[in-house]
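Here the complex is missing a single protein chain, while all its other protein chains stay put.
Up next, chain A:
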């Protein structure tokens, strides 16, 4: 405590003393203050430790070249390929991004949002047209006879889809390129009902009921060719397997049927016995059989029951008693 107060006292006193000295010897006040300055320890004995840094020569930055572009320039040559957005090259006043409410979106300069999104500035309609013109010489004309979808379907029932990938990297391989997709219409195989049923059981979810299409995707082999061969093998095997009739298939009894079929059932025999003639000759039998099948296949509900009732009434000519 004592020490501190003495120090405090000393400091202003010394400064006053300095001022006095300065006022006395007015000759060189600068040198006086310089000696008082805090001196840095100069270990390496460098002459001037505070070397002024060399001023970097600033090179002029030129205005964006978008400003000099003529209006009728060939844009396809300015932006020939895919690349990320650059404000100095695109002469469009585009804006993108989000700021506070009411303010317009940020402009194209220093705008990371514009660089993030993919742009298709290299594929403007005239460029696409031009490129198609240039590629025409590699294309053959479409066969004239194949002028509608039905003919294509008939003559080329099978469709094979594969992908090729192209990018700048040391390797030209891409694991995705091995995948083969084979599509065809089930109708084009011309299977009978039994074989068709068996085929559907074999392909399972690969069959699309809506458009009658079977889709087989193979990707288990490392090469495209192998996968293609495997897919073709699968199609062949499925076809022949579904045509084959195994001995145990003959043993399928009524109880094994997956849907109710009126033709094979007791109901038909019963009405034949009742009317004493073939079911085709019985009036309204078709409607009845339909109603019964509906009732059996769809389950018991108001609609099927009422429908069944109507059919029975019609069959037995019980009209008007109600």
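Things to note:
Everything that follows uses one rule, which is that a residue touches a chain if its C-beta (ideal position, glycine included) is under 8 Å from a C-beta of that chain, and two chains touch if they have at least 3 such contacts; residues count from 1.
What we mean here is this: contacts and distances are computed from a predicted model.
Per UniProt, the protein behind the absent chain is "Small ribosomal subunit protein mS39"; the candidates were "Small ribosomal subunit protein mS39", "Cytochrome b-c1 complex subunit 7", "EKC/KEOPS complex subunit BUD32" or "GPI transamidase component GPI16".
Among A:104, A:125 or A:170, the one in contact with the hidden chain is A:170. Screening A:158, A:187 or A:286 for touch with the missing chain picks out A:158. Annotation for chain A: contacts to the undisplayed chain at residues 60-65, 68-69, 73-74, 76-78, 80, 86, 88-89, 127, 130-131, 133-135, 137-141, 143-146, 152, 155-164, 169-173, 188-190, 232, 235-236.
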